[in-house]
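With one protein chain held back, the other chains of the complex are shown just where they sit.
Our next item is chain A:
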Amino acid sequence: MSSPSRSADFRRGVFDILPVLAAAVPIGLLWGTLAAGKGFTPFEAWLTSATVFAGAAQFVAVDMWRDPVPLLLIVVTTFIVNVRHLLMGASLQRHLGAFSGPGGLLAMFLMTDESWAFAERKVLAEPLRPAYYFGVALPMWLVWSSASLAGAIAGRSLGDPAVYGFDFAFSAMFIAILAGFWRGPRTGAVLAMSALAAALAKLVIPGAWYIVIGGGAGVLVAALLHGEDDGQDPGEKPAENAEAA
C-alpha cells in the first residue's frame, strides 16, 4: 500500500487524542473514588471502566448505586444514557470498509464520543484507516480504565475537576471538531435546531434523552433542507437558480 504506514497512522491518532487523555485522567480518578465510596473494590471499578467504558453512564450508575443494587434500574438507565451510540454507529458503519469483521466489532467496542468524533472528522478528508482509529481509541481505553483503577485504590480525589476546567475540555474539543463540519448556512440551521432541541429537552426530560432528541432534530432539518436538485457531492454546491415556485 502506498498510504502512510500503520505506525505513522497510529501515532497520528495518539497525537490527536492527547488533549482528551489529559482531561480524562482526573475525571477517571474522580469516578474511581466515587465508585470506591459506594463499596466497589478496585477490581470492580476497573472492570466497569474496562467493559462499560462510557463515562456519562458510569457516573449516573454510581450515583444510583445502593444496597441492595437495583440491577434492572441501573441497566435500563445505562442503556438509555448510551442510546446515542446507535446513531453514532449508524453513521460510522459507512466508513468501516477497511476494517476486518473482528476489527470492526472491536472498533465499536472502543467507540466513545471522542473516538467517534475524531473518526468522523477524519473521513471528511480521507478514508478511515484502522491504525488511525485504534491510535485514537486504545489510549483512551487504557487511560480511562487505569485512572478509574487508580482512583478506586487511592480512594480520595484530587478534587473537583471543574476547579481546573477539565470538565470543559470535552466541550472545547467537540467545538473544535464541529468547526470542521461547517459547510455554510445549512450547517448553521442544523446546529441551531440541534442545540435548541437538546437544551430544551435537557431542561424538561430527565436522563440523557436530550442527545438523541437534539441529534434527531438536527438530522430532520438536514433532511428537510435537502433539495431534490442537490448534486451528489454535499460539499461544493454550484449556484442554484432552478428553485421552482
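Throughout what follows, contacts are C-beta pairs under 8 Å (C-beta built on N, C-alpha and C of every residue); 3 or more make two chains touch, one makes a residue touch a chain; residues count from 1.
As a working rule, contacts and distances are computed from a predicted model.
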item: Name per UniProt, for the chain absent here [options: "ABC-2 family transporter protein", "non-specific serine/threonine protein kinase", "Membrane protein" or "TusA-related sulfurtransferase"]; value: "Membrane protein"
item: Absent-chain contact - pick from A:4, A:37, A:89 or A:103; value: A:89
item: In chain A, positions touching the absent partner; value: 16, 18-19, 23, 39-41, 44, 47-48, 51-54, 57, 61, 67-69, 71, 74-76, 78-79, 82-94, 96, 104-105, 108-109, 111, 113, 116-117, 120, 162, 164-166, 168-179, 181-182, 187, 190-191, 194-199, 202-203, 210-223, 225-226, 228, 230, 234
